[in-house]
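Dumping the structure here so I can ask a few things about it.
This part shows chain A:
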Amino acid sequence: MTMISVSNLAVSFDSGDARKHVVKDVSFAVEPGETFGLVGESGCGKSTVLGALAGRLKNWSGTIGVDGEAISRKRSPQQLAKQQMVFQDPFGSLHPRHTIGRTLLEPLEIHGLGQRQERVEAVLRDVGLPASFRHRFPHQLSGGQRQRVAIARALILRPRILLLDEPTSALDVSIQAEILNLLKDLREREKLTYILVSHDMAVIAHLCNRVAVMQDGVFVEIATREQLLKGQVAHAYTRTLLDGSRGYVPTRARN
Partner candidate 1 sequence: ATPKDQLVVAMNMSSMRGLDPNELNQLEAAEIVANLYERLIALPADDITKPMPGLAESWTVSPDGKTFTFKIRSGVSFHSGNPLTAKDVEWSLRRLVKLGLAPSVDLRQWGFTDKNVDSLIKASDDTTVVLETPEVWNPNLIFYSLASFSTSILDSKLLAEKEKNGDMGREFLQTADAGSGPYSLRTWRVNDLLIADAFKDYWARTPKMRRVILRHIPESSGQRLQLEAGDVDIATRLSSTDLAAVQSGGKADIQKTPGFGFYYLALNQKDEILANPKVREAFRYLIDYDGLANTVMKYYGIKQETIVPAGLPGASDAAPYKLDIDKAKQLLAEAGYPDGFSKVYYATPVTPEYEVAQSLQANAAKAGIKLDLQGGDHIGKFRNREFEIFSARTGERLPDPHAVLASYATNPNNADDAKLSGLIAWRTAWDVPKDIQDMVTAAAHETDQEKRDDLYAKVNQAYLKASPALITSFQRTDAKAVRKDIKGYVGHSTWLTRWDTVSKGQ
Partner candidate 2 sequence: MPDLFQPILSVKNMSVQFPTLSGAVTAVKDISFDVGREKVGIIGESGSGKSTTGRAIMRLQPANARVVAEEMRFEEVDLLGASEADMRAIRGRRISMILQDPKYSLNPVMTVGEQIAETVILHERIGRRQARQRTLAMLERVHIRDPERVFNLYPHEVSGGMGQRIMISMMLISSPSLIIADEPTSALDVTVRQHVLSILDDLIAERDIGLIFISHDLNLVKSFCDRVIIMYAGRIVETLEACRLNHATHPYTRGLLEALPSLDHPKDRLQVLRREASWAEA
């Protein structure tokens, strides 16, 4: 049984003459426990795909199935809770005037769940933060710590799927390593399914089973982790991305 199945997804913004087709025709399926990557250059529509999956965008067409259930444009709270999102910018994704505790309590209040304090403490422990952080404000945390809180917030509703939109690209390498490890641990422990957006091929290869390479609203290639590591990719664009993440290749030397 697939966890996520997407077929012929198309997303556009603005109606009328200014209509912009950002995602044109995208189909893929993700198995439970799998991590599916999305790479591509800025503006190609990666976040838009995630937005449609998460229920943030409404103007999509095609079919989306989550956990065997077809999803319509309007979602029930249960459907929303099934997948949660982690954003790129840890500085913008936490409410600057809410304490960490309040941020984490909020989803529990919305869904009317009990044992709130216990859950908050447990989820903080899960992401490796001390319970005393509940009283802090986001500006008192480092970027990595914030990203952990964001992950905790996503986890507290016990979702099946995490949608990760460049979760480490705003972080230092040392912190990135911590978060990547954390994501790996959680995936094992909670049997989570991930969709991971990144522009760093190394990160993708580290975490994903498969990756879709996106250009201008369409998938140009879907490659497995092995293919990436061995450099056996079909599309030239994928190759460019792979080269890019290895660093600078002096053109003078090449000429």
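Regarding candidate selection, all candidates are chains of the complex that A comes from, given by their letters.
Operating definition for what follows: a contact is a pair of C-beta atoms (placed from the backbone, for glycine too) under 8 Å apart; a residue touches a chain by one contact, two chains touch by 3 or more; residues count from 1.
What you see is a predicted model; the values in this text were computed from it and never measured.
Looking at 1 or 2, the chain of this complex that touches chain A is the one numbered 2.
Against candidate 2, the residues of chain A that register as touching in their complex are 41-42, 143, 172-178, 180-181, 184, 199-203, 205-206, 228-229, 240-252.
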